[in-house]
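In what follows, a single structure is set out as structure tokens and then discussed.
The complex appears here without one of its protein chains, the remainder shown in place.
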Amino acid sequence: MRELGTPRRGQSYVDAIRQQFSAAVLEEAWQVDNQVTLTVDLNSLPEIVETLYYKHDGWLSTITANDERQLNGNYALYYILSMEGPVKSYVVIRGLVPPNRPEFPSVTARIPAMVWGEREARDMFGLQPVGLPDERRLVLPDDWPDGLYPLRKGTMDYRSRPAPSGGSETYPFLSAASGQTQEVPLGPLHITSDEPGHFRLFVDGERIVDADYRLFYIHRGMEKLAETRMGYNEVNFLADRICGICGFTHSVAYASSVETALGLAVPARARFIRTLLLEVERLHSNLLNVGLACHFVGFDTGFMQFFRVREKAMTMAELLTGARKTYAINLIGGVRRDVLKNERVRTLQLIAELRQEVTTLVDILLSTPNWESRTKDVGRLDPQIARDYSPAGPVIRASGYARDVRLDHPYAAYAGAPVKVHTRDGCDVLSRIVIRAEEVFNALSIIEYCLDQMPEGPILTEGFTYTPYRFALGYAEAPRGEDIHWTMLGDNQKLYRWRCRAPTYANWPPLRYMLRDNTIADAPLIISSLDPCYSCTDRVTMVDVRREKFATVPYKELERYCREQKASPLK
Amino acid sequence: MFKLLQEIARKGDVTAEYPFAPFPVSRNFRGKPEYAPTNCIACAACTIACPANALTMTTDPVAGSRTWMLNIGRCVFCARCEEVCPTGAIALSNRFELAVRSKADLMMTAEFTLTNCRFCRTPFAPTKEVNYVIARLVRQRLPQEEAERRRELYETCPECRRHANVMSRCRTLPAQEAQAA
Partner (left out) sequence: MMKSTDTHAGTNTVPAPGAISESEQISTLKQTLLKRIRRSAFVFRVDCGGCNGCEIEIFAAITPIFDAERFGIKLVASPRHADVLLYTGAMTRAMRLPGIRAYNAAPDPKIVISYGACGCTGGIFHDLYCVWGGTESIVPVDVYIPGCPPTPAATIYGFAMALGLLDQKLKAHHHTQGTDEEATLTHPHIPLQLRVALEREARRMSGYRQGRILANRFMALLALEDAAPFPERLQRHLDSEGDPRLSEVFGRLNKIVLRRPQW
């Protein structure tokens, strides 16, 4: 175990678990002063995680599985919890799964937030969550052969492309409303108007009673790529492309996970530059989302104006990084571009312009006649459901919880920055959008702070020793919420395991609750208030549970109905 | 509503004139990588650093050549190639008008000759790279005979070098033992 310079944050949680479950705790390992990994007996794991979650203010960051057979003979599961009580830290509960019996007791029945992480462990590693009722694939495409688990070591080359298993796509959609599953097969090359879509809305007339969705159409296999073709520095550029809107946040989370694992001190100036660019990214993303909200309530001029103003944030990014998007700024140990006089002066100019323009536009938006009627009390996320699912970002803050990684677990240069956490109690679409608008102004202030207080010194640390099998968490607050990366270093200058979790992964599961009891006309607005990080779905199927009929329409048609509020696609 | 119309009128026509006038990009915009093959020493640093495999190198042992290739279609414009190139042969420009009809037009290639190993005759090192290293050392006022001796070393492939090291060690061992005795 390495020497830790500062006192350990989270020791109290470890002590509490040791006291309650003394026989079950097998090992305690600290990665850094605010990250500890407790290896526990697998059968006690669900109860230990539940205790930390509900009794000690723990929230789920993510779950990752890891094939550690060549390290200790087992698979490992890591349940990563962000502890947000009086002391804030990360506590990771680790369980070892024997290869001759690849199953583990599911935690989902106790904590709904666990569902996707456990299903993904099954898809990618073949570890079966016992007691999890949802048997469907989550991440891998329907035509992927059974029994082939991409992230198991030695199973397949990262370039292997198995032949499609069967020429059709099938995916059973679940609904609590009808109490049955409906499986609808698709033929290979037919387009018909009643072709099922990625999205199911279960309706009773115009009222939504439930929803289900088939996602991960864009699963590319990035985590495996990071273990194979790429070295640790190339992965920074891969991380930029996890999401085209919050890619830089991912890149910071990744770089800091490796830097923490190596015990690398990133120069102060580099941390300020990272903070500055993180806020620039927040600007463009939030302005995009507020613009889209205008579009969905039929206020297209507002949409155009927000996009026009957003261009200034894109110009700022291009000035500072060389590109409007995909900043390519991070390396392990620091950053690749500096802020000299020209960049500083021009950025300050753009900030002033943005502040003035956004103030005017937000003003106009909030006084638009039907704005409040379209957004207030729409798409409600009940605080208790929120607590059960660990969503992040404006979604959770709009339901009254002050969760923000920048304050809970400060990173980069946020510790001294003027960060404001904006929360609301409305739990609705209106609250989420207002929070995003407020964050735009806060971002402008933080950028000014960074430019004003930018320290001297280098922007890159070089000459460190890369040590295999160390692991750590990296994290950052993306515009959508907490980005969390878990990285284990490998040999040959590569990674052993990289787990990256975007906030939409956590925000999506409670969406069905936000849709319930709203009208279908409001569905696109509610979905957009999530600020989802996924490719637009092209078709939506609406299943009327009472009349037992269904209709499939392009998503664009639903969006049209949302904006115009007439000519329902159900008719 | 009136306030909004006022706002729009005030802003005027914001549309950029492009493509009817050149489009201004930032000074350090990351556009098309510009490659100066005369300055390339085929060291392959760029191909190792490129995250997208847009830069690749293939060796033809029969022809004794190494071909550098850039596929603009795969390029992600990250500038790692520019960062690692020792001679400044590749650097990102501000060109962004890169659309093409045929994917062959996305390719840039350059072929370099390889030096054969002095011992086993296998082509292994780019001639330009060896010459570049020698030229640098000569510029550092390395004496001519030393430069020629080093050339023999640089034109020996790693396999043969290992072999030669082992053999020369074997030769010195008896002499050392005799001395110690």
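Letters A and B mark the chains as written, and numbering starts fresh at 1 in each.
In this section, a residue touches a chain if its C-beta (ideal position, glycine included) is under 8 Å from a C-beta of that chain, and two chains touch if they have at least 3 such contacts.
Everything numeric here is computed off the predicted structure, so don't read it as measured data.
Contact with the chain that does not appear here is found for just one residue of B:Cys75, B:Ala125 or B:Cys157, B:Cys75. From the set A:Asp146, A:Glu462 or A:Glu548, the residue in touch with the chain omitted from the display is A:Glu462, counting the whole complex. The missing chain lies against chain A, touching residues 140-144, 150, 156, 158-164, 169, 186, 188-191, 216-222, 224-225, 229, 237-238, 241-245, 247, 288, 304, 307-308, 311, 314, 322, 324-326, 335-341, 456-460, 462, 533-536, 538, 554, 556-557, 560. For chain B, the residues in touch with the chain missing from this view are 14-16, 18-19, 23, 25, 28, 32, 37-41, 44, 47-48, 51-53, 56-59, 69, 71-77, 79, 82-83, 87-89, 95-101, 103-113, 127-128, 131-132, 135-136, 139-140.
FYI, only the chains that are shown with their structure count from here on.
Centroid to centroid, with C-alpha atoms defining each point, chain A and chain B lie 37 Å apart.
Taken in their complex, chain B has these residues touching chain A: 3-4, 7-8, 11, 14, 25-30, 49, 51-53, 76-80, 83, 92.
Put simply, chain A touches chain B in their complex at residues 229-230, 233-235, 237-238, 241, 301-302, 305, 308, 315, 318-319, 322-323, 326, 328, 336-337, 342, 360-361, 363-364, 367.
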